[in-house]
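With one protein chain removed, the remaining protein chains of the complex are shown where they sit.
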Amino acid sequence: MSWSREEQARRAGAELKDGDIVNLGIGLPTEVANYVPRGIQVMFHSENGLLGMGPFPYEDELDPQIINAGKQTVTLAPGASLFDSALSFAMIRGGHVDVAILGGLEVAQNGDLANWMIPGKMVTGMGGAMDLAGGAKKTLVMQTHTSKTGESKLMDRLSLPPTALGCVNRVITELGVFDCCGDHFLCLELAPGVSREEAVARTKGELRFAG
Amino acid sequence: MSWSREEQARRAGAELKDGDIVNLGIGLPTEVANYVPRGIQVMFHSENGLLGMGPFPYEDELDPQIINAGKQTVTLAPGASLFDSALSFAMIRGGHVDVAILGGLEVAQNGDLANWMIPGKMVTGMGGAMDLAGGAKKTLVMQTHTSKTGESKLMDRLSLPPTALGCVNRVITELGVFDCCGDHFLCLELAPGVSREEAVARTKGELRFAG
Amino acid sequence: MKVVKDAREALQGLESGMSVMSGGFGLCGNPEQCIKTLAESGIKDLTIISNNCGNQGRGLAALLQNRQVSKVICSFIGGNPDLATQYLAGEVQVELNPQGTLAERIRAGGAGLGGFFTPTGVGTAVADGKELREIDGRLYLFEKLLKADFALVRAAVGDKLGNLRFYRTSRNFNPLMAMAARVTVAEVDTLVEVGELDPDDIHLPGLFVDRIFEASHENPIEHRTVRTREAR
Partner (left out) sequence: MKVVKDAREALQGLESGMSVMSGGFGLCGNPEQCIKTLAESGIKDLTIISNNCGNQGRGLAALLQNRQVSKVICSFIGGNPDLATQYLAGEVQVELNPQGTLAERIRAGGAGLGGFFTPTGVGTAVADGKELREIDGRLYLFEKLLKADFALVRAAVGDKLGNLRFYRTSRNFNPLMAMAARVTVAEVDTLVEVGELDPDDIHLPGLFVDRIFEASHENPIEHRTVRTREAR
């Protein structure tokens, strides 16, 4: 047993605090918007120049000029504001975004993140990933614990080109929640039915357990 | 005979072209606003964050929150816009202001300008003077040709601390109009009744004459 | 006067070999008429500076399809098969910048700054060959200004002095690029008389705009994502 993508997103949502400014990466992180805990309010930042991103529009609200950084049509939440790309990244780089939740290809125990390229394979460009990973007050990564071929994506050190160094605070995989502590990962929580042995076996970095 | 302050301002106004973005320094340069040649339109930029400065307000238009860089109450001309100080100086530094007309203490024939301090005497700070002198596409200086004690203010080289180097294109004094040409001043025009000999005598730099 | 008839007139002087900034994020907020006119022009060997250089075969991708582009300075080429193919084939040079660095380099160009130190990219491939400097205990990279011969921008409303207002997320890179070019062309949904815009609500003062014209825009959608009322 391990967490489903939905459960992973719900667990990431539990990291959010009232009043947080949150940037969600493309893919799984986007789902976290559906799991903001009841009773708290957060503002979603989209790096293409929008603070206060709302949910997808109803058909009759559709506006081609309101999109998120994934180029999906979205809406404006109450209190939203629009601005240019320089101010948008001033927010990110300047530490005004509280939490960035990003997808990952690899995370190292020292907090290094790789999520923008696989040499010889994936050519997409970094977009806003390097700014976001390094700029947010807290960077959370959501990824699978291992690759399709079973190799660990929680590493002692990165094998892929880094996106930003020492930036990741916490990783949420289908197996559990892990903090980057420099010379080891600290497991804070395991998904139901996941054993410590399994987590250790599937982690290439050093894994320790809280408590 | 030489030009009055009014005539100096009128002569400076004749330098303006239709569509010019113009920044006027404090003091005599401010007067140039009254002598924009008929048939042309210019926009006045004020570095405290206003493009499209209009004339002083009528009593019933007075608004304490519409001021120029000299902290005088002004009005907004049609098509005016307001912005923050960083964008205002982006305009200046980025070469988007066509003409700056500034007061001067000394101008050197290589275009160096001194207008912000006299050691041991005047302590005011440079304000926007250094940005303006160096940033505008064309910098015009209006000043008296000599000091109260009769010493030339058009120099072979500055004796006062510079505001910006090599920035002045043209100087308008009560004696005439002079271009900064590197190793000499070039006199383009003399005020009525001013002789070449007088201009040469009152100029410390090398003075040549056009035509 | 700044007002011109159409994109053809607005692009006078744009020649092969020049650098061109184009506003827009993906296909949102693109100067559609200028791009279309460029695509029909036969002008080639262009350096395009744009966040994405079109997408899904549309927008600036038309210039790629026509082999009018020799270099692209951008942050993202995902979802752009034309660019990816020509890049991998070595037919187009691509300079990738982190998106915030790209925005800031353009702003620096427009603001008369020579460059700046940013923490973004330290320790990554982006840092190769760039100066690294510690300032107040943090590591930064030096990045240089970026300017262009032409900037093509798109706005919602403009007046005859070139004052612009943008709509929603169509703003993105448009105001920055307008500051950083020798000649800035703005195409607007609606052209109004001077004085119709509130001076406090002008997003980009007109001194940055050299030529302006009114044009209709298709506003294509890249990813049409909606929800249904039932799912509420």
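The letters A, B and C name the chains in turn, as written, and every chain counts its residues from 1.
Everything below uses one rule, namely that contacts are C-beta pairs under 8 Å (C-beta built on N, C-alpha and C of every residue); 3 or more make two chains touch, one makes a residue touch a chain.
Everything numeric in this text was worked out from a predicted model, so none of it was measured.
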item	value
Chains shown that the absent chain touches, full complex	A, B, C
From C:Phe25, C:Tyr87 or C:Tyr140, residue that would touch the chain that is not displayed	C:Tyr140
Selected from B:Gly49, B:Gly176 or B:Gly205 as touching the chain missing from the view	B:Gly49
Residue in contact with the excluded chain [from B:Gly25, B:Gly104, B:Gly135 or B:Gly205]	B:Gly135
Identified contact with the non-displayed chain, of A:Met43, A:Leu158 or A:Cys181	A:Met43
Residues from chain A at the interface with the omitted partner, ascending	21, 43, 45, 51-52, 76, 78-83, 86-87, 89-97, 135
Residues from chain C at the interface with the omitted partner, ascending	104, 108, 111-119, 133, 135-136, 138, 140, 144-145, 165-168, 199-201, 203
Missing-partner contacts on chain B, residue numbers	46-50, 55-59, 62-67, 69-74, 76, 82-86, 88-89, 92-93, 112, 117, 123-131, 134-135, 161-165
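In this text, only the chains that are shown with their structure count from here on.
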item	value
Most remote chain, CA-based centroid, reference being chain C	B
Chain nearest the overall Cα centroid	C
Averaged-CA centre spacing for the pair chain B and chain A, given as whole angstrom	54
Distance between chain centroids, defined by C-alpha means - chain B, chain C (Å)	36
Centre distance in Å when chain A and chain C are each reduced to the mean of their C-alpha atoms	27
Contacts with two or more other chains, residues of chain A listed in rising order	none
Touching two or more other chains - residue numbers and ranges from chain C	107
